[in-house]
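Part of the complex only, each chain left as placed.
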Amino acid sequence: MSGEVKTDGLPLSPLGTAAGPEPELLCIFGTGDLGRSLGQRLLQTGYRVVYGSRRPHSCGPVPQGAQVRSHEAASQSARLVFICVHREHYDFLQTLAPQLKGKVLVDLSNNLKKDIYPEANAVYLQRLVPGAAVVKGLNTLSAWTLQNGPLAGKQVFLCGDSAEAKQAVSDVATRLSLSVVDRGSLSAARELEDFPLRLFPEWRLPLRVALGLTAFFFFYLLIRDVIYAYVEKGNDISFRIMVSLANKVFPIVSLIMLSLCYLPGVLASFFQLYRGTKYRCFPDWLDRWMLCRKQLGLVALGFAFLHAIYTFIIPIRYAVRHKLISLVVDEMKNNKSTPFDFDKTEAWATDSFYVMGILGFFLYVLLGLSSLPSVGSALSWREFTFIQSKLGHLTLVICTVHGYIYGWNKFLRPSTYKWWTPPGYMLCLVVPSIVLVLKLLLLLPCVDRTVTRIRQGWERTEPGEERDEIKATNL
Amino acid sequence: MSGEVKTDGLPLSPLGTAAGPEPELLCIFGTGDLGRSLGQRLLQTGYRVVYGSRRPHSCGPVPQGAQVRSHEAASQSARLVFICVHREHYDFLQTLAPQLKGKVLVDLSNNLKKDIYPEANAVYLQRLVPGAAVVKGLNTLSAWTLQNGPLAGKQVFLCGDSAEAKQAVSDVATRLSLSVVDRGSLSAARELEDFPLRLFPEWRLPLRVALGLTAFFFFYLLIRDVIYAYVEKGNDISFRIMVSLANKVFPIVSLIMLSLCYLPGVLASFFQLYRGTKYRCFPDWLDRWMLCRKQLGLVALGFAFLHAIYTFIIPIRYAVRHKLISLVVDEMKNNKSTPFDFDKTEAWATDSFYVMGILGFFLYVLLGLSSLPSVGSALSWREFTFIQSKLGHLTLVICTVHGYIYGWNKFLRPSTYKWWTPPGYMLCLVVPSIVLVLKLLLLLPCVDRTVTRIRQGWERTEPGEERDEIKATNL
């Protein structure tokens, strides 16, 4: 293969890192989907691959270029052994323990559920083969990704007790263009094994909040609108549930979620102001809240999107067109000279209402776009802060104004308060208004100066001048 | 330059990989756009660069810091020579063969069309300079990308007969932060040279299907709606082609494309059930179909997007407003007491129809967003499966219900079947209904259990117990 390269001029050898004349041999135990896909990738990247199998002659197809041998023979010639076998069948490895002594065993296994075994698979493996260096990792890669996907820059995790063994696995992963994160000793194996079982953990809280708010406001408005009309006026307007009611619930939930997305940041500032330092941890609930702000905002954007589309289809609805036609015909029957007066204030108010809604939605979408991973990572820290903080609060202001204009002339009408309950849009303005008032307080020059100093490391309570000085010195 | 570093304490040398005091010298043949851009990047990354030119003194500008020499002199001092010259002018390299002996020649050339030469450029180059190790690669990088783009994580391909030579080129590419994929021996060069000539190959089949369906349904509805009205009633409603007709064709094509996106997965399951194993390949057509599911779905989303916008502008259309006004005026002339009765069933049905459409579109958009490369790569395998399979089938269900509600009270009306042909929406419900029925069958507990076992490696037909056991053992 490389026979044609005769290094007459300058020797080629000092060029590469591992550049021996023959590529390294890696061993894979297991010829299932994962084992075969992994082997194929390794072969493509320039490694030689040997499979270990209990029955080397009847194990099914392996990638072209790979060998199949018995477990003993396969592991003998390689330094790294990738274990692509279900944990349930690890026992055969115990009998191989002498052959595997000194080898690096990479445990790629996953479980079908959390906590079905008392110890992590990799820990169990280490117990079976105490003479080998077990590294847990690469288990977030599926057979499909290994076969088809671009691996470039994909993050994988490693853990293990031997730094040398981890380095060896990390080198292979790096040549597969994976990006490796070392998670420490083998005790982190359980955490790594739980990764592929995750199902949107960071979305759960925001979705639960959204669901709760949606349910509450749906029933609240159902009672106020539909049931009230039926009980008090004998009017069956239940057909309004599908669109009119939903189109009241969605913007309400969206606005509350958006303000919930900016509330924790404001609360954190007040915590720091009150404590006079940034070096004390926030309460646990605030920390968790702050970590799901992005998801809160995106769920809010989803509701805003639904609100927008629900609004666009209003005029083609049967009920709306019926009402419009009835209005005209009634006007004609009553034979007024002008059908109804053009109210300029009304025109200004409704148009402003729509414009605020449109601009708010536009900024919402901008915020959403900037939270796309590839867009966000192209922004500098200052740009990201500008978008998420300045534009974010502007969006909140505009959407809140949108809500206020909606009810501008209804606040004082008694008919607004059916059964002595406030309408939904009033309830939904409470949280955003609080957030905006608190934010305004933080923007007062004197408060802002103190917060900035605290963020730069200054502390009000005197922990000795020394420490104060150190804080102000460091980046 | 590095004279200031005096290694008093600990020596610096064992730190880096190649850390000689002087960076490596690379040679580039050709001072065109590509040659200059490549040289500039290599200089930025810390290499030294020398250009080889036939006329070193009149070759135009080269990047600051690079030297220009004759071909012979330039290649002498470097180990790697990047050939940035059109294949048509390779003959001069034959005369340089003695000087290039033992060098690594990187062929970056591309052709303007496929198959214009009997052999790949790199193979031709290897024939001209048999003593050198030719590596084909990096040819997917354009001069523009090299100059302006971020290279980080960009995938490039290499192939060549010498593993050592490939490793040397791979090291350079890795330092340019490229992500390298080894495609094997030089016989893959043709494939690599065809890469930059690709123009959406994976989109062709879906776009052809979309075009075919659009054309068919356009003419089908043209005949049923416009020509029928003209022939049978003498009514010229050809103005409806632009919006009304298009807004019937788009949702039909969208729904069919979406179901075509989920049909191959269902078919694959039935193939596996029928054969009782997952280890036999699918027919070729099914494989190709499955590989373009993402594109099928995205084209469907495009049509759904057009359908949504076409729907939003309905009420501002001249014809619609004219019809509305005529309706009122006619009602008044006929002097009925109520213009037209409010039909609650109609209100419920149309509102449900719209709501299904909106929710379907919302889920459609979510699916589309999750197929963005940066979003998709942030998902775990389980999350990706959840979105594409669970949410995907839910979208199909909702959109199919959207279609059924549209025609709920028209199925039994004779006037629906103009010229004894079924309306378009009925035709478009056929494929989705079949997909959903088949999917339901697969979800039956007994069937589901068998499919799951097959997917885990179990085989019904007995290939010897051994193999069966091995399959179930491996990941």
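Note that the chains are named A and B in the order they appear, and that numbering of residues resets to 1 at the start of each chain.
FYI, contacts are C-beta pairs under 8 Å (C-beta built on N, C-alpha and C of every residue); 3 or more make two chains touch, one makes a residue touch a chain.
Here the structure is a predicted model, which is why all the values come from computation and not from measurement.
**Q** 2 identical chains shown; how many in the complete assembly?
**A** Altogether, the complex is made of 3 copies.
Here is the rule we go by: only the chains that are shown with their structure count from here on.
**Q** Once chain A is fitted to chain B on CA atoms, what angle does the rotation have, in steps of 5 degrees?
**A** 120
**Q** What's the distance between the Cα centroids of chain A and chain B, rounded to whole Å?
**A** Using C-alpha averages as centres, the distance is 24 Å.
**Q** Please output the residues of chain A touching chain B within their complex, sorted ascending.
**A** 1-2, 4-10, 12-19, 21-23, 30-35, 44-46, 53-55, 58-60, 84-86, 89, 108-110, 140, 142-145, 149-154, 177, 195-200, 236, 239, 242-243, 246, 302, 305-306, 309-310, 312-313, 315-319, 321-322, 324-326, 328-329, 332, 372-374
**Q** Can you list the chain B residues touching chain A in their complex?
**A** For chain B paired with chain A, touching residues are 17-18, 76, 79, 101-104, 130-133, 152-155, 161-168, 170-171, 179-185, 279, 308, 311-312, 314-315, 324, 327-328, 331-332, 338-340, 342-344, 346-348, 350-352, 354-355, 358, 361-362, 365-366, 372-375, 377-378, 380-383, 386, 457, 464, 466-467, 470-475.
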